Structure formats: C-alpha cells, structure tokens
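Take this structure, written in structure tokens, and hold onto it; I'll ask about it next.
Just one protein chain is left out here, and the rest sit where they should.
The block that comes next holds chain A.
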Amino acid sequence: MTVRKRQMKLGLFLWATGHHIAAWRHPKAHVTAGIDIDHYIRLARTAEAAKLDMIFCEDAAGLREANVGIASQTSRSIGFEPISLLAALAVQTERIGLVSTASTSYNEPYGLARTFASLDQLSGGRAGWNLVTSANHIEAANFGSTGLRPHADRYERAREFAAVVAGLWRGAEALNHDGQSFSVKDALDLPRSPQGAPVMVQAGASEDGQNLAARTADVVFSAAQTFEEAKAFYDGLKGRLADYGREPDDVKIMPGVAPVVAETEAEAREKYEQLQELIPDDVGVALLSSYLSISDLWRYPIDGPLPELPPSEGMKSRQALVIEQSRRDNLSIRDLARHFAGARGHWRVVGTPAQIADELQARFEGGAADGFNVMPSWFPGELDAFATLVVPELRRRGLFRTDYEGRTLRDHLGLKRPA
C-alpha cells in the first residue's frame, strides 16, 4: 500500500469582476458579472473541472465604500447575494464545495442554520458557512440605528450563534436553547446533512477571532504577506486547538493568494502592470489615504512625494515603514497609491507557473499553509490562467489531486464527519 503524499487544498475566492481594484476595467474582464448568472456558472464549472475544493464568496450586507464618487469607479457596489448565488450554482455543478459568508450580527441562528442546511441538501453535502461578525459601519446602518456593537460583544454573540447552529445541524431533539442573545426552542425541521454538517469556516485574525476559530472552525482563511507571517499564524492557531480538545489536522488553514501567471516572467509582470495602470488616481489615493490615516492626501500633487506628516496616534509601525520606504525609493503618491490599491494586503505572486508553484510549495511544505484561497485578479482570464497553467504544474509535483476522492466538501478537505 502506498502512502499518498499530503496534498494542498485549493479554494476559488469569487469577488465581483476580480480581486484587483481595477479588474472591471481590464479589456477582457466580464464587466457585467454582477448581473450575469451564466458568468458565475461558467466560473464554477472551470473551478470544478480543475478539481478545486471549493468556491468561496465573501459578503457584506451593504456598500463597500462610503464615498459614493469612489464607489462609482469600482465594481463592488452591486452583485449577487451569495446564498442565492450558491444555491443556483449547487444544481449547476456536481462536486465542488460551495462556501458562503454570513454574519452573526444580522441573522438569527435558526434561519441561518436552516438556509445552509438547505444549500447542503441542494448540493448533496457540499455547503460551508464562513462565519463573520461584521465590523463595518455601513452594514450596521442597514440593521438599526444603534451602530456597530463593540468587538467583544460581537464575538460573545458569535460564540453563542455558532454553538446554536452546530446544535441545530447535528441534533434531531428539540434544542430548548435560552441564552444571552438567542432563544431557539425546536430542532431543525430539515433532514441531517449528507456530510454530517455543513463545513464551518472563519477568517477573523484577532485574538477573539482565533479562539473562536480554534473552538469551532473546520477551515480558516487568513491573509499573510510573508512566509514568516503565514507560519506564525499557522503555528499559533494550530497550537490553540489542543485547548479545545481538537487535533491539528481538524482545522485546515488556507491563506489567500493573488497569483498573476503567464508563460514567462516578463509577460506576467506586464499583465500586472497593465492592471495597475487602470487604477483611477482618486481611487488609489483614497485607499492610500485611509491606509495611512491621512484625510487630505488628495490636496498634494500626485506625481510628487508624500508630504511631511506629523506622527499620528493612529499610525502603526508598518505604515511608518511604508512612509520611510517611499522616501528612500523616491516614490510618488501615485506610485504608492497603485502599490496599495493593487495588493489589498494579500499575498501577490507574479511569475511563471513554475515560480508560482515554487512559492505555494514552499509555504505548504514549510508548515505555513494547508492550502490556499486563490484570488484571481480579474475574471475570467486569471482564473483560466491559474486552472490551465498553475494547477497542472502542482499536479506534476504531486501537490494537488488529479480527481475528486469523494462527493462532499468534507471529503475533499479530509475533515471528520461530526458525530
């Protein structure tokens, strides 16, 4: 009997016209993605043909950007609501996992458990729930006038929410839950999930977020620029699992990666630069302003250097480093703005299929990731490029499956079926 080599998990992170802020302006980007269900069916089938573990939709119940002028220059103000989107995809695909984000702040556990249970039934056991507590003021204003709850309160509510949902998914007996934030009397009126229970996903990186993930999550999405950051997060979270009576392998940690791939490195760099050129100046400057906590950056000449800035309370050490580097390398405000707007805090890898596979392999084998959540810079082109160039390279190295081993999302991810 041969022992199969450990293989990485790969998710496709769907987002509007693509993850790059200017994706929608790419000449070949599908600009009407937010109103075209057939486009999403094609993307899902591409991901499934590549044998990816899952499709992931993040979500916010509100606009992404408070400044309406800036918002109108990005494609993120409109799109499908993710649960209805994934329910449609469930019957148009056969094997790929379907994970949607939903908030514990603006839902009730009985309704959410029921909706995901239904998605799980429609897909034959391929559903997952990405739990978020929603830290966004724009969303909060759509759900009352009291504003955002404090961080600790949101996590207290989320802990109770997750426990109630897990109870509903696993139990046939009346729940009779009477807690701090929720009361739920009955059992769920839908049958038990084909995979035992939908997969639980989380992404919170705060102390509270990591503890909640260690307690309840099957999959954790993370953001890490460097190997060291990724490794530290990985070891930290895996190290917490024993406190909750869980094994290191019970949770799969999948950092985001934004690949730009082409046959040659020069071509890949050119593709990336082409997107960078499409970032509208005021969008880039607005994002940089908010990153650096400088409200009036737009007053300064965009081809000139960053202005002298007084040290501010909100400034973190990493931002100070950015300013230092911009001075050293003599970068203009536009240069810096494009740099930040393009990267969005995620790990970007630009290069050939072999170079990208090298980077992924190093993090996977170096104990910094169980897999990756792939964030194509624009759709459909960069997804097609990843599927046709990078995935075959990973397969050649024995790092990724050649076919699905099972039927359910838990099967794909190698997760235990809950009792």
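The criterion applied here is as follows: contacts are C-beta pairs under 8 Å (C-beta built on N, C-alpha and C of every residue); 3 or more make two chains touch, one makes a residue touch a chain; residues count from 1.
We adopt the following convention: contacts and distances are computed from a predicted model.
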Protein name, per the UniProt record, of whichever chain is missing from view ("Pyrimidine operon attenuation protein/uracil phosphoribosyltransferase", "Molybdopterin-binding protein", "Cysteine desulfurase" or "Nitrilotriacetate monooxygenase component A"): "Nitrilotriacetate monooxygenase component A"
Given A:Asn107, A:Asn211, A:Gln225 or A:Ser290, the one touching the chain that is not displayed: A:Asn107
Among A:Leu63, A:Ala166, A:Leu309 or A:Leu331, the residue in touch with the chain that has been omitted: A:Leu63
Per the touch definition above, residue among A:Gln73, A:Thr104, A:Gln202 or A:Thr408 touching the missing chain: A:Gln73
In chain A, positions touching the absent partner: 24-27, 29, 31-32, 34-35, 37, 41, 60-64, 68-69, 71-75, 77-81, 83-85, 87-88, 90-92, 106-108, 110-111, 114-115, 117-119, 121-122, 141-145, 174, 178, 181-191, 280
